[in-house]
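One structure follows; several queries about it will come next.
The complex appears here without one of its protein chains, the remainder shown in place.
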Amino acid sequence: MMLLFYLAAAIALISTVAVILQSNVVHALLYLILSLLAVAVIFYTFGAPFAAMLEAIVYAGAIMVLFLFVIMMLNLGKKSVEQERSWLTGKIWIGPVIMAAALLVQLLNVVRQQQAEVAVSQVGVREVGMALFGPYVLAVEIASILLLAGLVGAYHLAKK
Amino acid sequence: MRWEVGSALNIVSILLVVVVIAAMLIWVERRLLGIWQERLGPNRVGPLGLLQVVADMLKIFTKEDWTPPFADKFSFILAPAIIMTVVLMSFSVIPFAPGVGIIDSNIGVLFVLAMASLGAYSVMLGGLSSDNKYALLGSLRAAAQMVSYEVFMGISLLGIVALTGSFNLREIVQAQADGWYVFPQIIGFIIFLIAGVAESHRLPFDIPEAEQEICAGYHTEYSGMKFGMFFVGEYLGLVLISSLITALFFGGWLGPGFLPPIFWFALKASFFVAFFILMRAAIPRPRYDQLMRYGWLFLLPLSLVNLLVTGAVILAGSGG
Partner (left out) sequence: MFSLIRDTFTSQLVTLWRVFKHMFDKKDTVEYPDVQPYMFPRWRGRIILSRDPDGEERCVACNLCAVACPVDCIALQKAEDENGRWYPEFFRINFSRCIMCGFCEEACPTNAIQLTPDFEMAEYVRQDMVWEKEDLLINGTGKYHDYNFYRVAGMAVGGKDKGEAQNEAPPVDVRSLLP
């Protein structure tokens, strides 16, 4: 199980880096999907199969499809690839790299100090449902109202 | 996560059988369409034309496998591989019979839905990477269609999940020992049937590849075995939807004891395969906007109402 986790984590990290470095938008999106699927595998290995499947269905299966849909509409050709490539020069990298490195050091420090025991417990569909409609029911309702507002707004805009 | 048998031999044999069945369906479909159109269909190669599949395969393997110079090679090659992989992975959770199957997963239904939603990428990438207007139109249609119909497909199954209390396909089949779910979930069944056809984009919902309007849709630029993979993937999807309907609504392998369980499963599944082919023979293709309107304005409310009523009945039964 640990091997599976490290493998999935490595895939997630590498593909996420590839998302940033890719100059072709479609390829970048494919790497992003791969990264999301790897995260789903990580969820699975830590006993949350429901979350894993939702990750695959909602993120990889629905949201990314819509992203790809939008990219199809944009008619990006060779020119945009060239533009992307011109943006990925060394000078631009320096700032973000320093800041990200500082963050990484902080994160490693925190992780090293905490040394929390990772207890793998199965969180099935039933548990997720109980949690969502028990203690977190208010959050679920608020989120659904937000989504409804988005839906109504989209309908209004599309109607125009 | 319990492995059924889990050996590589088991996986390979099941997937091989499934792929061979899907390939044979090419012949079955042509013969059945012929029968329903008062023709004969292919009957020349081998007895009853059974070796037609071999001939088709030989042809498709020896054809030029052409990648257009203007295509995006990476996605172009990836697209047909995705559909085969995704559909074959969906078969891993299908319970064919007691002891026959690859994984006995607690999230089987969700896994199938996830794989179905990933299948949309194959069609979209195929069209997008081809750099061809017909292919792009096809994949645009495919994206909208598949994303829409996934929703009803999922919701129509939730009634069954609520009745069984599990996402495990084996438990769903076993829970149907007293009665098939098609009777309490008739609306769910109809919605799943329609959404399944739309999801595997077969006629009458083959709008992404409508020959008469947009050439061959997303696989216009494909040839050789890459096209063959799309082709076999479509038939694999047909087998998958039929198997799912059998397992979810028609009691899977359950049946009178004089036949082995796997035979009952195959019998029911092949009935639905034949039904889908009959649909192809009989029903004309709707227009694209008709399809979307039908989905969002009719099937979605219907599936929600179905879920609501099912939930209310279960609640009343458990409370009273």
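Order as written gives the chain letters A and B; numbering starts at 1 within each chain.
In the analysis below, contacts are C-beta pairs under 8 Å (C-beta built on N, C-alpha and C of every residue); 3 or more make two chains touch, one makes a residue touch a chain.
Worth saying up front: this structure is predicted, and the values here are computed from it rather than measured.
Judged over the whole assembly, touch between the missing chain and the shown ones holds for B. Interface note: of B:Ala97, B:Met279, B:Leu300 or B:Val313, the residue touching the hidden chain in the full complex is B:Met279. Within subunit B, the residues in touch with the undisplayed chain are 34-40, 278-279, 281-283, 294, 297-298.
Operating definition for what follows: only the chains that are shown with their structure count from here on.
Against subunit A, the residues of subunit B that register as touching in their complex are 1, 72, 74-75, 78, 105-107, 110-111, 113-114, 116-118, 120-121, 124-125, 127-129, 136, 139-140, 143-144, 146-147, 150, 154, 167. Interface residues of subunit A, counted against subunit B in their complex, comprise 24, 26-27, 30, 33, 49-50, 52-54, 56-57, 60-62, 64-66, 68-69, 71-73, 124-125.
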